[in-house]
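Apart from one protein chain that is not included, each protein chain of the complex appears where it belongs.
Moving on, here comes chain A:
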Amino acid sequence: MMEYDPVIYSRILTGVTLGFHAIFATIGVGIPLLIALAEWIGIKRNDEHYRLLARRWARGFVITVAVGVVTGTAIGLQLSLLWPSFMEVAGHAISLPMFMETFAFFFEAIFLGIYLYTWDRFKKKIHHWLLVIPVVIGASASGFFITTVNAFMNSPYGITVENGVITNINPLAAMFNPATPTKVAHVLSSAYLTSAFILAAIAAIYLLRGNQHVYHKKALHLTMTVACVFAIVTALIGDLSGKYLAEYQPEKLAAAEWHFETTTEAPLILGGILTEDGEIAYALELPYALSILAHGDPGAEVIGLEEFPEEDLPPMIVHYLFDLMVISGIFLAAVSMLFVIMRLRKKWNEHNKPLLWAILAGAPIALFAIEMGWFFAEIGRQPWILNGFMRTAEGATTSQHVDLMLYLFILLYLVLAVSCVTVLRKMFKSNPVEQELLDRGIE
């Protein structure tokens, strides 16, 4: 058994909670947009299939929101319980966006409640659609605000530290720090992408099972088009994130790329292993690619790990996390683009089995990419909790029994995950699409 160290257990518990919350948070940010799109298309084209899509998605969405809300409440409290010293500092500098995030939730929660219960209460359908707009805005705004907090942890701006005490605080500068633009954009676009794939996978399952109803085809078409757009956007912003890193956190980028020496014309390393004496073996090298990722110029100089003191470097494992995220991103972009192209070409059948299988696989892969991305971002920031200001170990609690709490929470998340999946399955099984189409007199 390892010796009890509250820092280690706090890190694991934070990782577990956030890793679990991230799934529901991502869905929570992305799905409202798709619901809004579907209902809007349904109204514009006067096509009840799309409205039913929105309605059924919304019904499932409530279940995932519930888990998102409770795990979010958990992480909100846990940050103070596990990182009291960090939160004391963060409270001074970055509590503004956290505070505003709660308003965004509030706003979203109110309108989600109204939206769900007013499907048939308005004479004009478009009035009901208007109610989903605040939900979309609230969800994305909460993603925006919380991500600025994380951006601040990576590049703390707007504060000055004198003798270990923070002075001269500018809350807006802290919120809009250099990491904010790329980080926020990347998180939001990847959430839309992931949500689109999850909903597409549901349609793909039906089509694979031989159900050829046009309802599922419409669903697939809508979600794949959205996915295609955001796959491209996510990759482009990911590239910008690389440029941000090169400028502000070069050690994180260098660790992600196992880039040991500062060089020009730096190659990008994919996969591989590190040998005993620190050499890279079995890796795929893409010449110039790292220089392009870092500075958009194949000849540019990229700073290597040698320039940093050993104790300031993140663990080298982040390389794999980064690669896995990027490979997943490429896969998602390829699949969604293929679908859109095949659809445009009238002769090709975009509902062929291999493509449907790839779409189905896309849902877990997208979630996996989200996890890898966050783990990369967070582990890559180590040993700092506040980059350059406070080390992770200084921020942690000194309490006993963090280990017991870790087991307690793992148990909780297992129970929640199982119940959530069971409930969702039962919900849609007991009320199949065909039946609901008949019940509502659509067919």
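As a convention for this text, a contact is a pair of C-beta atoms (placed from the backbone, for glycine too) under 8 Å apart; a residue touches a chain by one contact, two chains touch by 3 or more; residues count from 1.
In this section, contacts and distances are computed from a predicted model.
A.B. asks: According to its UniProt entry, is the unseen chain "Cytochrome d ubiquinol oxidase subunit II", "Periplasmic lipoprotein", "NADH-quinone oxidoreductase subunit D" or "ABC transporter ATP-binding protein"?
C.D. replies: Of the names offered in "Cytochrome d ubiquinol oxidase subunit II", "Periplasmic lipoprotein", "NADH-quinone oxidoreductase subunit D" or "ABC transporter ATP-binding protein", the one UniProt assigns to the missing chain is "Cytochrome d ubiquinol oxidase subunit II".
A.B. asks: Of the residues A:Gly91, A:Pro287 or A:Pro432, I need the one that contacts the missing chain.
C.D. replies: Selected residue, touching the omitted chain: A:Gly91.
A.B. asks: Looking at A:Trp40, A:Phe107 or A:Tyr157, which makes contact with the chain not pictured?
C.D. replies: From the options A:Trp40, A:Phe107 or A:Tyr157, the contact with the absent chain belongs to A:Phe107.
A.B. asks: Of A:Val67, A:Val132, A:Ala151 or A:Ile269, which one is in contact with the hidden chain?
C.D. replies: A:Val67
A.B. asks: What residues on chain A make contact with the chain left out of this view?
C.D. replies: 59, 62-63, 65-67, 69-74, 76-78, 80-85, 87-93, 95-96, 98-103, 105-107, 109-114, 116-118, 121, 134, 166, 169-172, 397-399, 401-402, 405, 408-409, 412, 416, 419-420, 423-424, 426-427, 430
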